[in-house]
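A single protein chain has been omitted; all remaining protein chains appear in their positions.
The block that comes next holds subunit A.
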Amino acid sequence: MRIEIRRTGGFTGIERRAEVDTSGRPDAGDWHTLTEQAVATAPGTPPAGVPDGFRYQITVEDQGHSRTVYCADPRLTDEQRALITRVLKEGA
């Protein structure tokens, strides 16, 4: 599974992108569970945000299938926040 986070907006207006490929990782199962929870209720189109709030685009590719969902600060679910934080921290 490949998880990509694209963060846009924010006061700085500077875009950031990171991705994690879970194949071969010992914690792949954790990633899959967290990712499925994070995207389960997320819309496929960008939600309204707040001025200067970060906007996030989450793209998940798994076994040839791809899905992209969107969310925005400060209204993230706990799972979305955890996934975004982890990918931006550990991703390349």
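Operating definition for what follows: a contact is a pair of C-beta atoms (placed from the backbone, for glycine too) under 8 Å apart; a residue touches a chain by one contact, two chains touch by 3 or more; residues count from 1.
One rule holds in what follows: contacts and distances are computed from a predicted model.
Remark: of the listed names "Sugar ABC transporter ATP-binding protein", "Cytochrome P450", "Neutral metalloproteinase" or "Pyruvate, phosphate dikinase", the one matching the undisplayed chain in UniProt is "Neutral metalloproteinase".
Touch with the chain omitted from the figure is made, among A:L34, A:V60 or A:V87, by A:V60. Within the complete assembly, residues 4, 6, 8-17, 36, 39-55, 59-69, 73-76, 81, 85 of subunit A touch the chain that is not shown.
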